[in-house]
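Missing here is one protein chain; the remaining ones are kept as they sit in the complex.
Presenting subunit A:
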Amino acid sequence: MPLDNNNRVFKSVGTSPLRPDGLDKVTGRARFGADATASGMLWGRIVRSPHAHARIRSIDTSKAEALPGVKAVVTRADFATGLDGDIGDILENVMASEKALYQGHAVAAVAATSPSIARKAAKLIVVDYEVLPHVTDVDEAMKPDAPVLNEKIFTEGLAEKPTKPSNVVKRIEIGHGDVEKGFAAADVIIEHSFRTEATHQGYIEPHACLASAGPDGQGELWCCTQGHFMVRDTCAQLLGMDVSKLRVTASEIGGGFGGKTTVFIEPTALALSRKANRPVKIVMPREEVFVASGPTASSSIDIKIGATKDGRITAADAVLRYQGGAFPGSPVEMGAMTAFACYELEHVRCIGFEVVTNRPKAAAYRAPGAPMSAFAVESVIAELAEKLNIDPIELRLKNAVKEGSRSSYGPVFGPIGLIETLEAAKAHPHYSAPLGPNQGRGVASGFWFNFGGQTCTSLNVNIDGTVTLSVGTPDIGGSRASMCLMAAEELGIPYESVRTIIADTSSLGYNDVTDGSRVTFASGLATIAAARNAIKVLCERAAKMWGIPADAVIWEEGYAKPAGANAGEFEPLSLADIAKVAGNTGGPIAGHHEVNIETAGPSFATHIVDAEVDPETGRTQITRYTVVQDAGKAVHRAYVEGQFQGGAVQGIGWVLNECYIYGEDGVLQNAGFLDYRIPVASDLPMIDTVIVEVPNPGHPYGVRGVGETSIVPPLAAVANAVSAAAGVRLTELPMSPPRILVALEER
């Protein structure tokens, strides 16, 4: 659907009404993953490998089975066989077969009548392991003599097919032009290596589900997920069930950020339930969330950028090495595609290596792959600005992509808002405010593709003139409110007259996962189209009521009106007027829309950060933060700001503190919120926001996704601020106090 037009005046869209699910959430009534119960319910518990890498010689479940209260024990034998490729990897991750590939890898599970019996039973399962050498570091894992995780991995994408298996899954290369030629034309070349550590999405709600499956092959599942249709399809395959026989309901979801876009415990709960023929609930303890659900990749990156004296970039080159944990699927490709996406480059190249290690399988985390490569690139850009003595925003403006630019990853950009964010940042009072002692200011820009995908919505007009909208994308941060706003806008009725529900998998066609910043864009687009289809029916019914042809009726601001010379004179009919008599004019009135949206609407952001480094302790305090981002069109302004602020703060945590720390034994040392410390309220200043609106031509209202772009610039923006404050360039994350102290000493 093309953009309506740039000058449309909106009534509902762009306001910030109270969210429809708000009351439930402030009173404790909302039901999240762990809040459901069923009669006769059992408690499931998963047994996990204590070793980073070990062959499973045997599993003895007899003692656990003999414990009173234990109703079922499952191992890999209780799942489908013959799966390979991605789905085979998912199954292997859900329940190990021959080898445990990381500490925390599931090897068996029990279901019992109480949580404490389940815990005891889990301890009674005896696994005989042959411990193998392991590797958790990305650079170590690439060495020729590193312990190999999977004998079947032969690096793809090399000129010559390797003869030996290794931990390098593939090599990719993107770009255009001739970087050597570009560097030859440069007056200045800057080259640096960077390292980032894995971070966890850190959603406050641990994974939880309630499964009920019977020997008749039917099942129901209640779970916290970003995509219940994905859960249904995946679980059905892992358990050898018919997709139609598994009904999945998405609970309220207590955060995900990409980490709830796959299955971990759901298939196991179903397997236990099927075996016990009773409902089974599994809730991951927080420690298991850290060791056995997906963090993001750690990375090792080399960047080389050349420019002329006046600040024009002549060539850009990157080598990215990302580990994705124990299975293929690291986001290195997206890291490579986003690395230089902000810049118009004639000569650009990104080489990426995807590496497996003895760590939990990486999952998506907000703009997967992009924050790390942006950290490296934007750090070099900052240094280039210093060296050339050009204002860092000016330098970016000089090289920024705009409509018509060929992106570093290939396609030509349509209307985009990078320049607008840079101009707005430059004009913001923050950018010219004075700095105090030991303070530094950093800026950085960032890009994310955003995503469309398979989407299906259904809009039903009720007898009293209200509307019920069914969408299939879980509401993770207020999207119900956006859907209500768009439906109300299109139909011309009050926001309060629309109720949006998240339909279960048996009530609506397939919907892709809530990811890729796609929901407000794609489910929104489908909602608008469904509303337009309902309007068509409403006009037909009005025509019938008036006895005139359907094409002589138009819809304006919530009313059917006769249009054209021969339509006659009739009082306009409201949606409620038409709905009231729907039974006499042809029956229920509804609008549907099903689509696979191939376009998206990329979004850019520029962040400004002030940081103060304490020279005595090496501690960093963020003193001021401003996010400027293009939303295309902000549907619910307050929740758009919230996405900006949340992404920025996750980024701050990533730069300053958060990281996975492994011991020599390959065991995670900080699997809890005490030692894996995400930012708390007292660590932060207020986060200022500026919403830029460059309409996306691929959406009728101009909406772009906003959720992910907000975490792309902060790593670099904070790093640039800290480096400026410390007077030394820091290239390794996290920039924790000990690391900063060392840098200060070496300065």
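Here is the rule we go by: a contact is a pair of C-beta atoms (placed from the backbone, for glycine too) under 8 Å apart; a residue touches a chain by one contact, two chains touch by 3 or more; residues count from 1.
Keep in mind that, in the parts below, contacts and distances are computed from a predicted model.
Q: Quick one: find the hidden chain's UniProt protein name among "cytochrome-c oxidase", "Putative secreted protein", "Acetolactate synthase" or "Carbon-monoxide dehydrogenase small subunit".
A: The chain we cannot see is, by its UniProt record, "Carbon-monoxide dehydrogenase small subunit".
Q: So which of A:562, A:646 or A:734 would be touching the chain we can't see?
A: A:646
Q: Which residue among A:257, A:327 or A:701 touches the omitted chain?
A: Only one of A:257, A:327 or A:701 touches the chain omitted from view, namely A:257.
Q: Which residue, A:172, A:684, A:728 or A:744, contacts the hidden chain when the whole complex is considered?
A: A:684
Q: Spell out the interface residues on subunit A facing the chain that's missing from view.
A: Spelled out for subunit A, the touching residues are 16, 18-19, 21-23, 25-32, 34-35, 37, 115-116, 201-206, 252-257, 283, 285-286, 476-478, 636, 638-639, 641-643, 645-650, 672-674, 678-684, 686-687.
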